[in-house]
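Before I ask anything, let me first share the structure, which is written out below as structure tokens.
The complex is shown incomplete by one protein chain, all other protein chains being positioned as in the whole.
Presenting chain A:
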Amino acid sequence: MVRLITHNLLACHAKGCTTNNFPLQFKDVSIELREAEFNPEFLKGFMPRIEWKALVDAARQLGDTTLPSEMPEMVDDEFLKNLHHALLEVHVEEGAMVCPNCNHVYPVSNGIPNMLLAEHEIA
């Protein structure tokens, strides 16, 4: 599965690619929306660990424009529900993620991202 919770953690790890290697850019993706259990306590705990701009940009790329550009200091239920949807209910099923630095392509198929590198690409 590539949901944005995972996308927010992934970075390119090809040989020599150590700067500007995050966030990966979605390319030619197809998405599916699937409901997930709403857990506001999880979201509040995870929020400080999120790279916010990467999340907002990725969500917009996938057609979800509900998240504010700045992470709010006070959170209400509506915001948490939007965050929940963006992080956990939007599934990238097919397509690819491309490194913004070295253009390495990481394919996504059947919802599983392929982050393997060929031996000569391993750092």
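Everything that follows uses one rule, which is that a contact is a pair of C-beta atoms (placed from the backbone, for glycine too) under 8 Å apart; a residue touches a chain by one contact, two chains touch by 3 or more; residues count from 1.
As a convention for this text, contacts and distances are computed from a predicted model.
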| item | value |
| --- | --- |
| Among "Adp ribosylation factor-related", "Serine palmitoyltransferase 1", "S-adenosyl-L-methionine-dependent methyltransferase" or "Tubulin-specific chaperone C", the UniProt name of the subunit that does not appear here | "S-adenosyl-L-methionine-dependent methyltransferase" |
| Selected residue (touches chain absent from view) among A:11, A:71 or A:102 | A:11 |
| Listed residues A:25, A:39, A:65 or A:103, member touching the removed chain | A:39 |
| Residues of chain A in contact with the chain not shown | 1-3, 5-6, 9-13, 22, 34, 36-37, 39, 41-47, 49, 51, 91, 106, 110-117, 119, 122-123 |
